[in-house]
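Entry: subunit A
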Amino acid sequence: MADVFKKVEPAEYYRRHLTHDARPDGRQLLAFRDVVVSVGTIGTADGSALVRLGGGGTTVVCGVKAELASPRPDTPARGYVVPNVELPALCAATLRPGPPTALAQTLSQAMADLIENSGCVDAGALCVSPGRLVWALHVDAVCLAHNGNLADACAAAVVAALRDTTLPAITIDDETGRVRVDSGRERAPVAASAFPVAASFAKFDNDILFADPTAEEEALATATVTVATLEDGSLCLLHKAGGSAMTEKELQQCVDRAQVRGAELRHLVNKVAASKEC
Partner candidate 1 sequence: MAGVEVVSEQGFRTDGRKPNELRRIRCKQGVFSHADGSAYIEQGNTKVLATVYGPHEIRGSRSKALHDRAYVNCQFSMATFSTGERKQRPRGDRKSTEMTMHMKQTFEATILTQLYPRSQIDIFVEVLQADGGNFAACVNAATLALIDAGIPLKDYVCACTVGFVDDVTIVDINHLEETNHIAEFTVAMLPKSEQFVMLEMSSRLHLDHLSKVMDMATKACKDVHLVLDRAVRDHVSEVWQQLGNT
Partner candidate 2 sequence: MSCLKQSNLRGFACEQSCLTRSDGSATFNQGETTVLAAVYGPVEVKLSKEHVEKAAVDVIYKPKVGIPGCKEKATEQLIKSTCETVLLVALHPRTAVVIVLQEMQNTGSLLSCCINACCQALMDAGINMRCLVCAVTTTVDQEGHIILDPTSKQEEDGKAVLTFAFDSKTNGVIMTTTSGIYSSQEYQECLLSAQHASAKIFEFYRDSILKKLSRVS
């Protein structure tokens, strides 16, 4: 019965749940799904992470590959990070193979903004030889399953992968100008101390606010907001593309909840990273 009701009147189905502070998957309105973080899963990448929201829900794997490149003329002493989010056709029934969708492009840009704004990568440290050689970090996030809230999953995967990334030491022969990877020396991490965490919220029927929407909930939501917080409580991204209007109080509620979520996720990622070392 419940299934039929859901098919026929999806909005009403959700409305009945949400007005009782419950969601069809058993969560409360402002609760996030369980999250699994796994770092260093891709051996061939210089840094990688897998993030999964809910049991088998949204899954994003992110790998970082470092390449030596010549710097951009306007910033000779800084390396650069090139994030890209890919939504292959296998991750959701609604997607078709072909050029990047608008969603993928928006997410790629959001990741670029997140990395740049938060300063989670020290671009200065990516410089090998000013004006001649810098590291270019290609951060590729691939969505393997899409069940809503890609922004959070991508952000978590990208940041966790960057924190996992280490670079080999490089020596440049001054006379011949040849570049050699020094495998004897220890690899250096690239991440700076900043650790942004994104949290997304959705609004239903213009008045009910809930966290971490699934794909179904996203389709029915009238607006979505993504907030990225840093450890010291400051914000580095607050993105709401359109949809029903929100008051400053509602936005503050999102920000508050995102702060807590940020602390939790940071704790998880740090613990996972620590567990890998020992």
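As a convention for this text, contacts are C-beta pairs under 8 Å (C-beta built on N, C-alpha and C of every residue); 3 or more make two chains touch, one makes a residue touch a chain; residues count from 1.
How were these candidates chosen? In short, all candidates are chains of the complex that A comes from, given by their letters.
Because the structure is a prediction, the values reported are computed rather than measured.
J.: For subunit A in this complex, identify the touching candidate from 1 or 2.
T.: It is 2 that touches subunit A.
J.: Residues of subunit A touching candidate 2 in their complex?
T.: Interface residues on subunit A, with respect to candidate 2: 102, 105-106, 108-110, 112-113, 116-119, 225, 230, 233-248, 251-252, 255.
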